[in-house]
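Structure, as structure tokens:
For this view, one protein chain was removed and the others were kept in their places.
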Amino acid sequence: MTNLLRHRLFWPIAVLVVLLASNLVFSNNFFSITLQDGHLYGSLIDILRRSAPLVLVALGMTLVIATGGIDLSVGSVMAISGALACLLIGDLSNPDAVGPVLLVVGAAIALCLVFGLWNGFLVAVLGIQPIIATLILMVAGRGVAQLITGGQILNVRSEPYRVIGAGYFLAVPVSFLIAAAAVALTVALTRRTALGLLLESVGGSPTASRLAGIRARRITIMVYVFAAAFAGVAGLIYSSDVSSADSNAAGNLIELNAILAVVLGGTALTGGRFSIAGSVLGAVIITTLDITAVSVGVPVETTLLFKAVVVIILCLAQSATFRAKVFGRFGPKRAEVPA
Amino acid sequence: GASDEAGSGGNSGGGGDDKITLGFSQVGAESGWRTANTKSVQESAASAGIDLKFSDAQGKQENQIKAIRNFITQRVDVIAFSPVVESGWGTVLKEAKDANIPVILTDRAIDDPDTTLYKTFIGSDFVEEGKKAGQWLVKEYEGKSDPVNIVELQGSPGAAPANDRKSGFAEVIKADPKFKVVASQTGQFTRTDGKAVMETFLKSQPDIDVLYAHNDDMGLGAIEAIEAAGKKPGTDIKIITVDAVKDGMTALSENKINFIVECSPLLGPQLMDLVKKAKGGETIPQRVITKETTFTPEQAKEALPSRQY
Amino acid sequence: MIDVSTPPTPQRNRSILGSRRVYRPNTRHVPVLATLALLIIMYSIGVYNYEGFGDTQVLLNVFVDNAFLLVVAVGMTFVILTGGIDLSVGAVIALTTTVAATLLTAGWPAGVVLPLVLLIGTVMGLGMGAVIHFFKVEPFIATLAGMFLARGLSLLINRNSIPITNDFWTQMAQKRFRFGEGIFISLNVVIALIVVLIAALVLAWTRFGRNVYAIGGNADSALLMGLPVGRTRIAVYTLSGFCASLGGVLYSFYTSSGYSLHGQGLELDAIAAVVIGGVLLTGGSGYVLGTVLGVLVLGLIQTIITFQGDLNSWWTRIVVGILLFVFIVLQRLVTRKAK
Partner (left out) sequence: MAEQLKMTGIKKAFPGVVALDGVDFRLLPGEIHALMGENGAGKSTLIKVLTGVYDIDGGEIELAGTPVRLAGPLQAQQAGISTVYQEVNLCPNLSVAENIFIGREPRRFGRIQWSEMRRRAQRSLARLDLDIDVSAQLDSYSLAIQQMVAIARAVDLSAKILILDEPTSSLDASEVRQLFTIMRRLRDDGVAILFVSHFLDQVYEIADRMTVLRNGRLIGEYRTEELPQRQLIGKMIGKELEALGEIEEQAREATVPERGTPILEARQLGRTGAIAPFDLTIQAGEVVGLAGLLGSGRTELARLLFGADRPDHGQLLIDGKAEAVKSPREAMAKGIAFSSENRRTEGIVGELTVRENIILALQAERGWMRPIPRRKQDELVDKYIKALQIRPADPERLVRNLSGGNQQKVLLARWLITEPRLLIIDEPTRGIDVGAKAEIQRLVAQLADGGMAVLFVSAELEEVLRLSHKIEVLRDRRLVEELENGDDVDADRIMQTIASGATP
């Protein structure tokens, strides 16, 4: 029992369960899943589907944070990728053909890779503090996205494009599948190769890592590229969901939510150890929280307060010191000082 | 001390010619509506031969105040702006008044009791828009006595159009108890949020008859959600929105939306007229309401080809 | 302005044992000096390019328009110097203005409202500091929760903007110190400068100030050296809370209104100002004077954009990004060279 309680992800999971349970009490048939027009339909499916962009962004953010950095530009990158995709699809002669749409998607992600390189260059080569380095793109990027769309909301009518965010494959939402694939990819990349270890080492102690022969610079650039690529995919899902590109709303404030997800998942912002499962869970919690607020019928004025309270509860529950002080568990422990 | 009138013309940023310089501070570019509004102002300034100093506040009042203050130091001839919020303009507008620069409000009003701070306010009446939406609904359900379950997609919390469209609507429907707003949440004026919130409504509310969205975008997002739920927008659920942007009008003409209250962004030409009058010292009315109408699907089909935004 | 934030440069005493000495230039001032130099260059470019840019009042307006940001950034400087971060400041501003406006509208006397709202921010800061210290919650998350809470509360109080018509407030708002025809500063500027002065003195000349640096240098060591780490850390967040609410008061002077959406994104501006001013986000290094320069940089960028006068929304963003980029990269290069 204590082992379970001590597990890193115990508290986030507990909060998620409580949130879901509150839906059981306060809203109707939240847990019913039916087959609608050949695809799964229900609130739980909504949660899976709508978590996808945040999960993607949080994945990239996890890697960036593991190296001790932070990426504020993800929201803008999302906007750019959606804008470019919609612009290009609008120019296609046959927007319903799969091939050209795939090409467009590839182009959008390629552009995001360039932006990722840019961030990585500023941080790793010029040595600018990550928060400021990525702030530049955060500010300018949204301008670029608006430039692409001309400040308008770009509509597209393209069935293949729509599938990314709003479609289903074997009755399962495609966006969920994309996110799941990204998670699998990230896990494989970090845990099947030595990348995870090297990342954690760079985040834990850059100087020691350099002296151990790790190419910190290359790895740092790589994580920013990853973050941007995932943000790009998230942007595509976001825009394809409503078949339009809104450069203003796309990815607005998602950087905060992503960082929140990462931290709720147990990764420290100081870098080092990271948990992908934790970040995914964090992202799902945040999405569930938003959905719950609506389905339970929290008034608009109090939605934010509701969120604040849940975040506070979760943070405190996760703090071992808090539990120790309040429940007297694990014995008091004052200072964490290295031996 | 007030700077003298003579200085203002000669020193205008334009470079000494007799062109009128207009400082215009826009809220931002948060929606297609806003962009159309900006475009309208820019284009009509150009065609009216007015030198436009444009500044974008990115949704922040402080930026707007800074911009206005900078306009004053640059000694433009007229200042126009769409206030981000209603309150808090007294100080900076007084500075403008002291510098003898006439001020025109566009699109949104301010709540300062001192109406001498600005020459005029040109823009829509959001409460009236809400009322129009409500009146259509009342008429649509006239003679029926079954309860009508309404869900509402609000704009960004606290924004004037959101507040007014909500209250105008509520005022009209409260006359009849059969109208019931069963759920009301913010969709932040965006499509994605409109869709997301509607998806949840569809699951948490067993019975929805009417959707009232504070703008077209949220309504368009909601349509996607309704379709995904296997319902037919416009038929199974009646939809009322505000704005009448092109995409909304298209949906209306396809009967996916039932009724749109227009809120026109094309203030440009009217504004330029007022600017010229203000510069010339002519008297102008304190309130100029933009010409706006409402659309049913039939009217939409007619109007659509000539729609500019 | 004098650089009071820097301890006076010591006279190196000539050594008897010449061989055992090591001379190093004080590299800690380099970032601040570089920022100052670049700022002057930027200003000169503005004067050269735009008619009327050279007016004294244009420069003073930068202060007038950014006084509240300056105050908030000073609080943020303390927090960042300890290696923390405070995301709640923008929301605290909103809460402060909303509460003040609500109470003033309800007819409360200004003499009660003013200390009360200052107290609210201070208490919020205290609360966040306590949570961070006692429960070991990451500052980012604790203050993010604080941000949700403060904004949620103000939204709950009133979602509309509330005009402030109180006489005292109006007087303060319109108080001007004039130095000649059309040349003036507002009361806000005076208050902000006083805050800067006090902060600089505190950091350079008091134990509390030095403890702040020590904690930022290495919190574990500071603890083992017997410094009151907990007390200092809580005090720092309290101070930031106070500065945020004072900033809120200045904001309400500035806008004569209370609104739950005031100060959105201001936390990022404040952080950016602090970091641009040469303070390290990891803590332990930087000066208040740098923060002042950082605020001026942001203000000047905005002024340049207004004087340009033909940028639409997206070009505004892109140009802000570019200016920020050029500035930061130059600053980085200059600093690196000097080291």
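For clarity, chains are labelled A, B and C in written order, and residue numbers in each chain start from 1.
In the analysis below, a residue touches a chain if its C-beta (ideal position, glycine included) is under 8 Å from a C-beta of that chain, and two chains touch if they have at least 3 such contacts.
What you see is a predicted model; the values in this text were computed from it and never measured.
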item: Displayed chains contacting the withheld chain; value: A, C
item: Of A:198, A:283 or A:304, the residue in touch with the unshown chain; value: A:198
item: Residue, one of A:8, A:273 or A:325, that touches the chain absent here; value: A:273
item: Residues of chain A (touch criterion as defined above) contacting the omitted chain; value: 192-195, 197-198, 200-201, 204-205, 207-215, 219, 272-273, 331-335, 337-339
item: Contact set of chain C toward the excluded chain (per top definition); value: 7-10, 12-13, 15-17, 19-24, 28, 205-207, 210-211, 213-214, 216-218, 220-228, 284-285
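Here is the rule we go by: only the chains that are shown with their structure count from here on.
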item: Chain contact topology (line, ring, star, complete or other); value: complete
item: Between chain B and chain C, centroid-to-centroid distance (C-alpha), Å; value: 34
item: Distance from chain C to chain A - Cα centre to Cα centre, in angstrom; value: 30
item: Geometric centre distance via CA averages, chain B-chain A, whole Å; value: 33
item: Residue numbers of chain B (touch at least two other chains); value: 28-29, 35, 38, 157
item: Touching two or more other chains - residue numbers and ranges from chain A; value: 146, 151, 300-301, 303
item: Chain B - residues contacting chain A, complex; value: 28-32, 34-36, 38, 154, 157, 183-186, 188-193, 195-197, 199-201, 203-204, 206, 217, 220-221, 224, 228-230, 247
item: Contact footprint of chain B on chain C as seen in their complex; value: 51-52, 55, 57-58, 61, 64-65, 68, 101, 155, 159-165, 170, 173-174, 181-182, 251, 253-265, 302-303, 305-307, 309-314, 316-317
item: Residue ranges of chain A touching chain C (in the complex, touch as defined); value: 72, 122, 126-129, 131-133, 135-137, 139-147, 151, 247, 256, 259-260, 263-264, 268-269, 300-309, 311-312, 315-316, 318-322, 325, 335-338
